[in-house]
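Take this structure first; my questions come after.
For this depiction, one protein chain was excluded, whereas all remaining protein chains were kept in their positions.
We just call them A, B and C in the order they show up, numbering each chain from 1.
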């Protein structure tokens, strides 16, 4: 099962579960995968930006991806393979595709500047991993400092057939979706899937601009699934109501650096992870921050009972 | 009346009103100023990051600041004087302080990197404008790409007596407030005022961490005043309720580049500006975006009647 | 006399002479101008990157440019007008063009990233200063962090008629000259003048690739004139011999930050400036560095007697 440009819905970005001693927490990998399946996800992305991939040795990365791929047998699993060089990217791609991955995700190295450099990089990357491997183009200037105009995205889509999906995380990004969809309608750009990241901060209006869903790691992927479903089925105000109820917490989670600690903490409280541990080096959640997250959860629980867990 | 480290409350960042032909809209300057006075602002900042200052000639800048200073006679007015060189910074400072400004605001040039460069820059700037001119340290890494650790802020505060206030816009920034206030309590740092910017995106918890108020340009400064007042008076949940109602719009306004167009559009709809025009070069608000803002305002009006204006 | 795309030869980048107390040293401005005229310069650029322009108030900038324009009556004088906003750029352009400047030079703000942003900026700048003002496009990624591909330079040349010259300082930059000249031969790009900066570090081969001359501030502009003349007249090895003799010093002067102090020190020793003073903030030449420069001059004097001055 290969990823195609028809993918829609929600592909949660899975965190990598660790035990307190830094060992990989395989039981939580299974629990997470089962949860994603149960809440209506249409795919899963592992070893992404917040999957702590750089803290994993090659064999560990392959093991984690393989375990999730097997468990999620009905869902396509995309594996982040971004690397400073094509050798490591190719090696990881080869091993996870052999294990049944549906495709890979490639972020741009933060040294790219000009349009030509960006397009050239993705051509080379696609050639390095093999033209038969579908890949996701990650467009996240806030983190990678690489700015892709809509025209650059189109050039990549047109010149690299194995690009099947855009992980859209530009900020601001609403007009970019409209522009790309407009080009598709005009027939000047091939259709690709657009799933939205950037913590989901603009998912409400991104759906209305033509996005196909979400591809982010917010600690309530079930809410993302609901919002995407409500929006797709025309229940506009219900989608906004649910989204707005989560926005204070979602905004809190979408803080650079500390965000992953918030996310793992909530997922632990939800029973999806046995521990909130990160491998070193890790941003720490202070006591004050933990209290704030608890406060946000309490307030959220008034609108969404899924935040009303006890422990 | 000089700005001191005791300033608290809300100092709105004033946009610069223009007519459609690019001329300065003096009537709207007066209307805005009166509105800030009426809604409980404790000061005003003009010619800041979103005041389109680089599009103004020196004499225009002085005129705008002077007009606002006179009109706001009871409130301290801080003037943004950031410039690539100390000559222009000194010239503008001299002229606006002569006109009665309470102090100036200085953003770091985006070429600063090391701790020493940052501290050195502010020492030189303070010397250039004169040790008798109180200044606001603007800490906005998202926009200026200059990263100031808490230790660097403390060094500036300790080594440059004329620094009286921090415009706090780091992201994430909650721990920074706690650290600085901790140092004040320990006696290892002189007290300064901390007013929060970054569009107000974390104002709810920033107040609880020890901030003194807000210093940002959100199109509902009256909401900022209410939240700061509620928070300061211990009405925690009421503060959060009001803040959360505004968060969907506030988040929408806090988009880089296009944010000012959103802000001016709302202020025009509120009757605070006669036009949403910016001087060139300006980011345009598309029809789709305008519709989204209107939608956000309608939804907000269910919670806050100030968004229920008709026109 | 307006600058045209036919300009050739050497346009030295003039430093701004100061007295020890920071006052402008008008006598040295005259002396410098006379020296440029005498050594065969075909034009002069003032208030460039190393002209300490940000340390000058507007009126001072106009005075310096005006004085040099009058003194250099037979030579075109280009004035650097780069500014963070178009208001200041337009104001300085207007005043120096009124005073007889041949054109202006515009560096890109260091926030530009994508091809579209760069082209858009120069279109807006050209409109802001007026389509009748010839301008020099400064392409110096090392300093400004803006990377212009040859295709971007071509777009600017084709879409903005008032762009008449490229100050070429990309590094590496030899292939860029070949590419641009190739496009001119093919007829896909209008001809513009290419004068080389980057301290002159590759002037030897830049001339052979098709450059029209030099536009840099090395302390021996007379050497630059000789090398350009020798190269243009086919005396290839003589050009290289002279260039190579200067290369150890030229490389030493071409150090970021401290380079201007080296340059002013040598010009003072040559009798072209009455003082090596810079306005604050200034990089200091340490005693060790001064000794090294003296050593380099002694060694150079064995090949070029112009370095054998006594004082």
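The rule we apply is simple: a residue touches a chain if its C-beta (ideal position, glycine included) is under 8 Å from a C-beta of that chain, and two chains touch if they have at least 3 such contacts.
Note that this is a predicted model, so its numbers are computed, not measured.
Check C:55, C:209 or C:263 against the missing chain and you find that the one touching it is C:209. When the whole complex is considered, the residue among C:20, C:159 or C:244 that touches the unshown chain is C:244.
One chain is missing from the display, and on chain A it is touched by residues 53-58, 60, 83-88, 90-91, 110-111, 120, 124, 128, 280-281. Contacts to the hidden chain, counted on chain C, fall at residues 171-172, 174-175, 178, 201-202, 204-205, 208-209, 237, 240, 243-244, 247-248, 251-252, 255-258, 286, 288-289, 292, 299.
Against the chain not displayed here, chain B makes contact via residues 113-117, 147-149, 151-152.
Everything that follows uses one rule, which is that only the chains that are shown with their structure count from here on.
Taking the mean of the C-alpha atoms as each chain's centre, chain A and chain C sit 48 Å apart.
Computed from the mean C-alpha positions, the centre of chain B lies at a distance of 39 Å from the centre of chain C. If you average the CA atoms of chain A and of chain B, the two centres end up 34 Å from each other.
Annotation for chain C: no residues touch 2 or more other chains.
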